[in-house]
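Accompanying notes for the structure given below.
One chain of protein is taken out of this complex; the other chains stay put.
Then we have chain A:
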Amino acid sequence: MLTYTLRRLLLAIPTLLLISLVIFLLVDLAPGSPASEIPLTVPPEVREKILEALGVNEPLHVRYLLWLKQFFWIEPLNGIDALFGTGFAEGMQRIISYQTRSPVFPLIAERLPQTLTVIGTAYLVGVMIALPIGIYSAYRQYSLFDQFGTMFAMIGFSVPTFFTGTVFIIVFGVWLGWFPTKYDTTLEVTDWASFLRQLRQMAMPVMVLGLANAAAISRYMRSSMLENMKQDYVRTARAKGMSERTVVLKHVLRNSLIPVVTIIALGIPSIFGGAIITENLFGVNGIGAALIGAIRGNDLPMVQTLAFIFAILIVSFNLIADVLYGLLDPRIRYD
């Protein structure tokens, strides 16, 4: 298992390098340039100077290699400096956002907590709703509960979050007035009252995203349970005189969770990437909103860096899913 994990980690390096190249090229080849953001009133020679200062005029491979060096060497050094107060990265050029003219990483670090609290909670809520629904739907297949579960999953699957989000805002935010329609990023939780306010403003984005996540996962859980419920070992467990609870929640569930856990692990990167629309809708100033803003503003370094961070997350959670698979299923040993 350990050698397998190490081998996979090593293999991830060329994969990520390739992805970084593709991302860099895609972003670079996309229409629009930082020059278009400079007002036309700026004289041409000044405009030239600005572009030169940004390093935009360098050849493509130079810019790519420079960006790689910044991402993998200078930024980690900066991280170490920030943590331990050392001075390794002194005088080195960091990845600078075109829009704010400040380093990209601190900007991302500012946005990350919002994303993690709102979108992360939504994913967690989604999983916690989905698993019991899936288990019980399968156990009572074709029952009224199962029918409702199926309908709920259908709705969650087929209705996009920008629609459910808007409906939620109109119904719960405007008509009923239960929850604020906008997420206040400046709110700091200091006491009970502010904690409640934080909960209230999180409620809607969490519900919208949670429902969307729960829909898919509950379906996987249900079909995985159904598949295992038919297996011979379930009959064996019953013949041994195990209680229904043990049969379903131990024998069947343990087997059914194997594929579902990997699906859940694979879905985690989407916490960061896939929630862009929801973040925008509710004004959560998270990482998804940062990406949208950067794309609109032709902020190439920001877009490249964020896209690459997503890529790293996806690759690592793929690896985690595979390792989890091996841990859960004794039949799978990678060595």
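Here are some notes:
Operating definition for what follows: a contact is a pair of C-beta atoms (placed from the backbone, for glycine too) under 8 Å apart; a residue touches a chain by one contact, two chains touch by 3 or more; residues count from 1.
Quick note on the criterion: contacts and distances are computed from a predicted model.
Look at the chain that isn't drawn here: its UniProt entry, checked against "Response regulator", "ABC transporter ATP-binding protein", "Phosphoserine phosphatase RsbU" or "DNA polymerase Y family protein", names it "ABC transporter ATP-binding protein". Considering A:Arg7, A:Lys49, A:Arg140 or A:Lys240, the position touching the chain not shown turns out to be A:Lys240 (whole complex). Screening A:His61, A:Arg101 or A:Arg331 against the full complex identifies A:Arg331 as the residue touching the chain left out. Interface with the hidden chain, as seen from chain A, comprises residues 231-233, 235-243, 246, 251, 254-255, 258, 328-331.
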